[in-house]
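One chain of protein is taken out of this complex; the other chains stay put.
Right, chain A next:
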Amino acid sequence: MEKIIVIGNGMVGYKFCEKLRAKADKNKFEITVFGEEPHAAYDRVHLSEYFTNPSVSHLEMAPRSWYEENDINLISGEMINAIDRNNKTVTSHKGTQLPYDKLILATGSSAFVPPIKGVEKEGVFVYRTIEDLDAIIEYSKKTKKAAVMGGGLLGLEAAKAMMDLKQETHVIEFAPRLMPRQLDNAGSDALLTKMQELGIKLHLNKNTRNIAGEGQMTGMEFADDSNLDVEMLVISAGIKPRDELATQCGLAVGQRGGIVVNDLLQTDDTDIFAIGECALHKNFIYGLVAPGYEMADVVVNQLIGGEEKSFKSYDMSTKLKLIGVDVASFGNALCENEDHKPIVFEDKHTGIYKRINISEDGKRLLGGILVGEAEAYNMLLQVTLNGMALPPNPEDLILGSRGGEETKMELPDSAQVCSCENVTKGDICQAVIDNELEDIEQVKTCTKAGTGCGACNPIVKDIFNEQLAKMGKTVKNVICEHFDYSRQEILDIIKIKKIQDYNQLLNDHGTGDGCETCRPLVASLLASTWNEMILDKGKDSLQDTNDKYLANIQKGGSYSVVPRIPGGEITPDKLIVIGQVAKKYDLYTKVTGGQRIDLFGAQIHQLPDIWEELINAGFESGHAYGKSLRTVKSCVGSTWCRYGLHDSVSFSIEVEERYRGLRSPHKLKGGVSGCRRECAEAQSKDFGIIATEEGWNLYVCGNGGSNPQHAQLLAGDIDSETCLKYIDRFLMFYIKTAEPLNRTATWLNKLDGGLDYLIDVVVNDSLGIAADLEKEMEFMVDTYKCEWKEVVNNPELRKRFTHFVNTEIPDPTMKFEDMRGQKKPVEWGA
């Protein structure tokens, strides 16, 4: 077995291990990795997320168990300080000595600290490792003003972190512009304006001469004799390759640092490779992760004896979101030494700057810069990298086509779409064909495209959709084999043709005899269009079992009963009735998360009797069984609470009673909080209302469940009437356009234009449908009837509630046992 030692457990060192294990038999290579940090490799690109989510595991490239599962010996917290090339061994600072056959130096870089007087003072930090971040977070607890030295990529990331730490934030840059390697002056100006709007103070052309203070730093002094009072300084002025080990064992290093490597990433010693930020290739240090991954690939390829592959100079294009501002730079962005014709678009009002560099002959795109809006980045990058011919009006590439056909360019198969994982368009198309992939998540799992920085996700999706279309597969979301339509199209058909019956719809617009997917879906659409009793006129055959018996089926085949308790408010008398009913029918009782009481263990024949008693006591159906409004949760509000601004209970009752029984693509939940303390957790609901001094804030599209998502503000400081009007429109719009079983959060995530578009439709009535939506909701509200009341009073419907039709006996196989003084069903199949 060949012994491989990797020195450095950063992103590139990790990627090397991943690739080697993926491409070679486990038994061929023994892998040992040394990392001097205590943590396993983590994602340094997203390091600034640590300030808002300080968990290391969230950033880890892979958990420790991954190394074990892959037989990789990971030794963390141990630094190699000597390489013996003659005996081919490495020695750590703890004295561990191990032999190697091949040695991989992936030592990365450290922060470059300029030789300025006073950098050793307390309060001066670098921005590189989790330990650095922990120290910064700790120190920031006693400071209010912080500066970042360096206005490059990493410096601006650090500035965002300072903002997150609630510091008055200053950025000091030596050059006359921000991101001097990626942006020109106008691009820098656009970014500068945006940064200033966010409250970041920028100081360009500043040469720091001294860091002032006794022991602790108190300020900075500049060469132009100006100064700045700050209590903390984060230095992010570039990187310094970690090449000290190479120097120690006599390998060549560059004049300004970096381990010299050839195109195969070999150092002077052919058994020692250097990859990532410590490697100096053709006098260039690559400070991005994608070229580092490519280097790892080149070395892995040699170790396994693959086809000859060498490292070529790598595209340094980059796109990122800096403090909420999109910034991208691609190809030859500045074109300082290349003849070119620039096309520039600048909108100082919105802070958008775009520049593309066209070759002298007007045929090729050389590179460009995007600030403020970078949607076109992927497309422009591909046009540049693949030397694709430009359209007749190249300005359309950044301005969008004005009238006529949209400018759309067909990428060649060789186009590298995902640079982190080096996936081409051809790889994606082939994977779709070979593995019959049917959704975008499968594409990502299979090809790894889009799993790195994620910037290429939109283009991966486009390629996937195009490929499906080419294969004759519809990208359309048809609901099942019986209807060649989407949910929305079926709703349109039902409305336009005034269809009230499933069989008619299936005969006229579908094939076959339906199924468990389309039947409940059509039932829901019929209900949210005509609002007829869901068990009438043969509609019972369309309902899922819960809707069919107006109760929730539970293990063992018994049902649960949930009466509506609007806003969670209930009188002692009604509580007593629930208790009496539960006792009489021996039901297990539990308080739900939606502030009501669930009664479990009812047998099917008992349901109408139970409901008769509940209805006589003034209860009505809680629709816990339906894809419909569940509850509108409330806090106690201003009537009792000393902090309450408005009466949240009254409003939540009004809202719950307005939308009770409303059938929708999925369940709906609401909440009303009487102040911003938010005790009703309204922001985790499909619609949440929170009292403000002036009125209510309305939030929409939140949910708990498996993928929790906070609701987002739809409208602020509105009165109760406006609030109901907006919810009417919002819910109806959702009901009309969502895919089956998509909750509002998922629906919004898929909605083209997102929240802004939703606000436009609901608040600004951009589609001119608000009045119709309100009218349709009004119809629903006016025609609401309690389903259980109808069943209880209808002997024909009551007859359906029986286990056998040829005998009165209940299901003899249903069994319960005792738990904490109540009953529970026996386990599945017991």
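Of note:
Note that a contact is a pair of C-beta atoms (placed from the backbone, for glycine too) under 8 Å apart; a residue touches a chain by one contact, two chains touch by 3 or more; residues count from 1.
In the analysis below, contacts and distances are computed from a predicted model.
The unshown chain of the complex is recorded in UniProt as "Nitrite reductase (NADH) small subunit", chosen from "Molybdopterin synthase catalytic subunit", "Simple sugar transport system substrate-binding protein", "ABC transporter" or "Nitrite reductase (NADH) small subunit".
Only one residue in the set A:110, A:503 or A:737 touches the chain that does not appear here, and it is A:503. Taking the complete complex into account, A:515 is the one of A:212, A:515 or A:641 that touches the chain left out.
Interface residues of chain A facing the missing partner chain: 481-482, 503, 512-516, 518-520, 538, 540-542, 544-546, 548-549, 553, 556-557, 800, 802-807, 809, 811, 813-814, 828-829.
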